[in-house]
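Missing here: one protein chain of the complex. Every other protein chain is in place.
Right after this comes subunit A.
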């Protein structure tokens, strides 16, 4: 085909595909085919926005105990004009605490997942690519990690490290890599048999070049999905730890510790459970929808 032929033929295919002459952008096509990615993505974006601008969005200092924040009998105030989500049993603004709590949740969720991603991917690649005894060693350690009750493991490590935000994501991240390592290893085992890996060796590529430029990009899709889902899970885990009292320490606001505090007075102040609970639901749902949507998007078997 001569080059002069190309533009009209491209135009022709587009016209045939869209009889009205409307050419859809790639963005719109993906949006239509994978709405979950966008619903989940939007929810996650809202969460990130809130976490970043918590100090601008919050009407009050989250730790300030308002003199007018408690009823005459010392009970928390129900949602009203000043405190739109009510106050807690110390007279603090629930709405402000909720916004600041998003920071902690997201920070722990993201950093813990990144640490797991890094450790799991490194070990998985080494395991899958080099095989032999190193593979057996890493996989047996992985089995051990998976056999332990995860929360107990994290609780023990946090107890040793002293509870703080940094130590929580460190503990979750350092202990949570096992499933990533397994999935990465399985992917590497599949990818390294492809002829393009052999071809890269035949070109004289170094070992690291093959690992990082040939193998790694080809296994990223499931890893990205897994990490997205892990962020949601790790946020939930942070709340669990804080709920149990070994997570973020007061007065730092965290959704888990808010739930723990609210639990004691929920009979007459149920809003103390509703809002942090809903915030947690929203965040985890957002990451799960995004993760599932990405899985669909990356699924090569799905017809596009």
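Keep this in mind: a residue touches a chain if its C-beta (ideal position, glycine included) is under 8 Å from a C-beta of that chain, and two chains touch if they have at least 3 such contacts; residues count from 1.
Criterion: contacts and distances are computed from a predicted model.
**Student:** Any idea which of "Peptide ABC transporter ATP-binding protein", "Cell division topological specificity factor", "Ribonucleoside-diphosphate reductase" or "Phosphate transport system permease protein" UniProt assigns to the chain that's been left out?
**Tutor:** According to UniProt, the chain not displayed is called "Peptide ABC transporter ATP-binding protein".
**Student:** Based on the whole complex, identify which of A:45, A:75, A:159 or A:199 touches the chain you can't see.
**Tutor:** A:199
**Student:** Mind listing the subunit A residues that contact the chain we can't see here?
**Tutor:** 1, 3, 6, 131-132, 194-196, 198-206, 209, 213-214, 217-218
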